[in-house]
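For this depiction, one protein chain was excluded, whereas all remaining protein chains were kept in their positions.
As written, the chain order gives the labels A, B, C, D and E, with residue 1 at the start of each chain.
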Amino acid sequence: MTTTPIVTITRKESFSSAHRLHSKSLSDEENRNIFGKCNSLNGHGHNYTAEVSVRGPIDRENGMVMNLTELKQLMNDCIMTTMDHKNIDMDVPYFKTIPSTAENIAVFIWDSLSARLPKPELLFEVKLWETDKNYVTYRGKKTEVRSDRRSGKNICGSMSSDSE
Amino acid sequence: MTTTPIVTITRKESFSSAHRLHSKSLSDEENRNIFGKCNSLNGHGHNYTAEVSVRGPIDRENGMVMNLTELKQLMNDCIMTTMDHKNIDMDVPYFKTIPSTAENIAVFIWDSLSARLPKPELLFEVKLWETDKNYVTYRGKKTEVRSDRRSGKNICGSMSSDSE
Amino acid sequence: MTTTPIVTITRKESFSSAHRLHSKSLSDEENRNIFGKCNSLNGHGHNYTAEVSVRGPIDRENGMVMNLTELKQLMNDCIMTTMDHKNIDMDVPYFKTIPSTAENIAVFIWDSLSARLPKPELLFEVKLWETDKNYVTYRGKKTEVRSDRRSGKNICGSMSSDSE
Amino acid sequence: MTTTPIVTITRKESFSSAHRLHSKSLSDEENRNIFGKCNSLNGHGHNYTAEVSVRGPIDRENGMVMNLTELKQLMNDCIMTTMDHKNIDMDVPYFKTIPSTAENIAVFIWDSLSARLPKPELLFEVKLWETDKNYVTYRGKKTEVRSDRRSGKNICGSMSSDSE
Amino acid sequence: MTTTPIVTITRKESFSSAHRLHSKSLSDEENRNIFGKCNSLNGHGHNYTAEVSVRGPIDRENGMVMNLTELKQLMNDCIMTTMDHKNIDMDVPYFKTIPSTAENIAVFIWDSLSARLPKPELLFEVKLWETDKNYVTYRGKKTEVRSDRRSGKNICGSMSSDSE
Partner (left out) sequence: MTTTPIVTITRKESFSSAHRLHSKSLSDEENRNIFGKCNSLNGHGHNYTAEVSVRGPIDRENGMVMNLTELKQLMNDCIMTTMDHKNIDMDVPYFKTIPSTAENIAVFIWDSLSARLPKPELLFEVKLWETDKNYVTYRGKKTEVRSDRRSGKNICGSMSSDSE
């Protein structure tokens, strides 16, 4: 039996989109207070950059974890076609009810890719740059949420003890 | 009599805006053909970066062409307040009738700064990045346009012989 | 019971500071040998960039792990006010006795933020760029150090088995 | 007993190299199909950027995990001398039989550094940028591979449960 | 008669190529002395970035100097198809006799674009990055060269008095 290295490969793609941070669960005043200028009525926009990482063993014949051409195609289908030169809130059904924060967009991208990857277990990380000063990273982890009936707020269970 | 060097100083600021490329002078079909995905109905967006350059003699006492703090304030008034986290076509009156191409936004920024600079003759260049793959540069030069009555098209006179 | 994704959000801020690498525990000659040109007598400087990451569950109402405005304010208080346009060794009491290596500055930033975050358990990582060719990353982990009485040197215990 | 923080330090170096993606285990047609334009007969090239990370306790005297000068020298010996301004496939014996994919180059760099570091257990990560749109990351992990005699293909064991 | 602004628009494209600096006009020893490691026998490579600028009046209807889609296509034909994932010296006939210095590649790109642009007079500048530490810029200017029969060297006439 021999071994092969486990390597993470990452590809970057940029897309230009309009959006507005606005939650249907909150009042207009709460939205203004929480989101500030990001709640501006007619929206604003970003050149987002998505970095998608896939992690797995190097194929001993071709020396690759996954063919970048295939990853590029998947990113094109899940990200570019869906959101590039679009209005995220108006043109992407998922975001008609969910605020288009960078956090939620990263999760959306993860779920889309996960559903389409031949080997979804290889999906390792989605990093999404909203501007050159802020980005989010998602690795598919979730935690339980229970509802606090007294306050109506959700209380998150302890975070799973995964290190990152 | 002594001499002092002439130096260009430049400051960069980024702003996040939504826009849609659409010209009121053209039909919907012409707009789609010319602007393609940039004419997408609900708009899209960019993190724009504006680089504003001022050129003049170095003050022999303080060693500056212009105080960057002052340039930063002017850029804030002319660019950030006007367009950051806004929808350029809907929120900026100038663009209600003029397509918000990068070319036109650069001219808009130039004209705004020129009107507000204590010494407008020092304004040298506005460079505007729309994405990390394309930008425009404007130095305040214009050329004459005469109308070709036969075609209805504008014919530009020869470009002024300024080098750049 | 439902679940919510765990996402890491990161914000970047740059600060311009002077410093000199010099350890009071070492002789002048040892300092020169270890730190080389970084020990130059009158100091030198850097545009540092700090990337602060906070990791936690997405709030189901507003779609955020934490409001970036709040993170920005904390970084301003802990990093910018303390070190921007300052001399780290002369103006920051912490560094009067501790060498201002990038490693130690990252730990200083972590400790400052940790003390001020409403939920310090969400603090995930501090990354500090000293130049565009080198950076350090700190995630709050420590290891025991025991003193070797024979050599006077500190011997580090095995590193805690956290993966990163 | 006291504690000292565990910090990761990273240095970046760029090198300009020619290469061609071609596996001796595959036919010419298979190579063209898998590698596409990367299999172009006379090769192509990249400005690669390697980011090498070392992780360990901060020395309480000098405030460093490792002297960057030493890390720079090691990277010079293992990466620059070997591959800069060279043809990876023709000039580096290791790649005469192994396809010079970014994955394999990252592993090669890891193995070279690991063999030369005074404390190889401190080596934490090699990140290799092939272009500004794709990079790979390797942390020294391997997984078992068993041969599937029916298909002649290698079947990888489950990935070790390390998080990253 | 009205006026329209004159604006420069620029698009960037990257291409990955192998090359070797070697002049057929010089001996092997002269080549080694002049080009150093860039003359390494089996070649090396770069991710080049070309920035092509076109300068002209803004069309009053569509707000553009030139449609970026058209510029992108021309750059694809003249640069990408010709040199991306190729060996410049072996795959591009022009460079079989001319050293593939960044200077000469920039001129080659200029001449190719100039021959294909509907309005070649709008071509303003080609900037070519060879690495992130060096680039060249060409604006179509030439100067006369007369041969010095005594030394066999070419003597360049005074540079044309164009400012840039």
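Definition applied: contacts are C-beta pairs under 8 Å (C-beta built on N, C-alpha and C of every residue); 3 or more make two chains touch, one makes a residue touch a chain.
What you are looking at is a predicted structure, and each value in this text was computed from that prediction instead of being measured.
Considering the intact complex, the chain excluded from display touches B, C, E.
Interface note: of E:Glu61, E:Asp84 or E:Glu103, the residue touching the hidden chain in the full complex is E:Glu103.
Contact with the chain not shown here comes from a single listed residue; of B:Arg55, B:Arg116 or B:Lys133, that residue is B:Arg55.
Within subunit B, the residues in touch with the undisplayed chain are 1-13, 53, 55-65, 67-69, 124, 162-164. Along subunit C, the points of touch with the absent chain fall at residues 14, 16-19, 37-38, 40, 42-47, 84-87, 90-91, 131-132. Take subunit E: the residues that touch the chain left off the picture are 21, 23, 25-26, 34-36, 98-104, 106-107, 132-138, 140-146, 154, 156, 159-160, 163-164.
As a working rule, only the chains that are shown with their structure count from here on.
More than half of the contact pairs of C-D, counted by residue number, reappear in one of D-E, A-D or A-B; that pair is A-D.
Annotation: 33 Å between the Cα-based centres of subunit D and subunit E. Separating the CA-averaged centres of subunit A and subunit C is a span of 27 Å. Shown for subunit D are the residues that touch two or more other chains, namely 132, 163-164. If you sketch which chains touch which, the pattern fits none of the simple shapes: not an open path, not a single ring, not a star, and not all-to-all.
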